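Selected chains only, in their assembly positions.
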């Protein structure tokens, strides 16, 4: 497949999307949801761009670099917000975001 | 995670999206592209709805059944078109589509 060279990146993007969406879902159920508003917002932004890039790579998009540059910035912003919160889902999400930001930067 | 019960479905949707997008990419490079127009079109439709449903499940959507019903119909249509063509990417795509249609029907 044309996207075989990107298998690791696709996996990393998928993990990040999944963690962001889980964190989003969990934040919406937290009692201290007021504190989590930034997290909810950035989780959506990050999940959406990771899902987008993942799909774009599998269809052989010629724009991996441009999309990965935007994705890296968004992953980093989401990771920085999530790491402020002690919830397990936030900490795990932050880790997935920083991994994904690194992977995207190396391609952008 | 809230979406753990759907891990197998997420995997099946991801495989189907990936095969559809690979088939789309490969069809666009075929010499007999005129014959592949229906395949190209349905590959996009199918990849997009599979990617959509996959993401929706990871964020805990309350609408898995409704989305899976639409997805099953689209996967089946794409599989039926792909199986007509001898290209390896079409045959593999058809198989992934039929698997995914079954998985979606059992949930819809």
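Letters A and B mark the chains in the order given here, with residues in each chain numbered from 1 onward.
In this text, a contact is a pair of C-beta atoms (placed from the backbone, for glycine too) under 8 Å apart; a residue touches a chain by one contact, two chains touch by 3 or more.
Just so you know, these numbers come straight off a predicted model, no measurement behind them.
K.L.:
Enter the number of copies in the whole complex; the displayed portion holds 2.
P.N.:
Every protein chain is the same sequence, and the full complex holds 4 of them.
Simple rule for what comes next: only the chains that are shown with their structure count from here on.
K.L.:
Would you kindly tell me how far, in whole Å, the mean C-alpha position of subunit B lies from that of subunit A?
P.N.:
23
K.L.:
Sort out for me which residues of subunit B touch subunit A in the complex.
P.N.:
Touch list, subunit B to subunit A: 1-3, 14, 17-18, 21-22, 24-26, 47-48, 51, 54-55, 58-60.
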